[in-house]
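The structure's right below; bear with me while I get my questions together.
Excluded from the complex is one protein chain; the other protein chains are retained at their positions.
Let's look at chain A:
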Amino acid sequence: MKKNMGWKELGHGDSLPAGTAADFQTGDWRSEKPVFVRENCINCYFCWIYCPDSAILLDEDNKVAGIDYKYCKGCGICDRECPTKKEKRAITMEAERK
């Protein structure tokens, strides 16, 4: 989309093309991040369903493949919902270090 449009160039009734949130990377203010361990994952998709963004990545075979850190805000819901056992966690939260 063009930047700094004048009001006469805007869409009717405050409407914008859908899906433009994808252009706006929102993962840079995390304080914690989920770390994914593929070999512990049982592919239950709980993390994928519960993620309030769309930050759980799937591979070509629709298997959970990791975290999209461009959009993940570190809310920890995926970790909370992950049913894997303590000694074999698929998702754990770690402090974000930049």
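In this text, a residue touches a chain if its C-beta (ideal position, glycine included) is under 8 Å from a C-beta of that chain, and two chains touch if they have at least 3 such contacts; residues count from 1.
Going forward, contacts and distances are computed from a predicted model.
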item: Chain not displayed: protein name in its UniProt record ("PH adaptation potassium efflux system transmembrane protein", "Pyruvate ferredoxin oxidoreductase", "FAD binding domain-containing protein" or "ABC transporter permease"); value: "Pyruvate ferredoxin oxidoreductase"
item: Touching residues on chain A - with respect to the absent chain; value: 4-7, 10-20
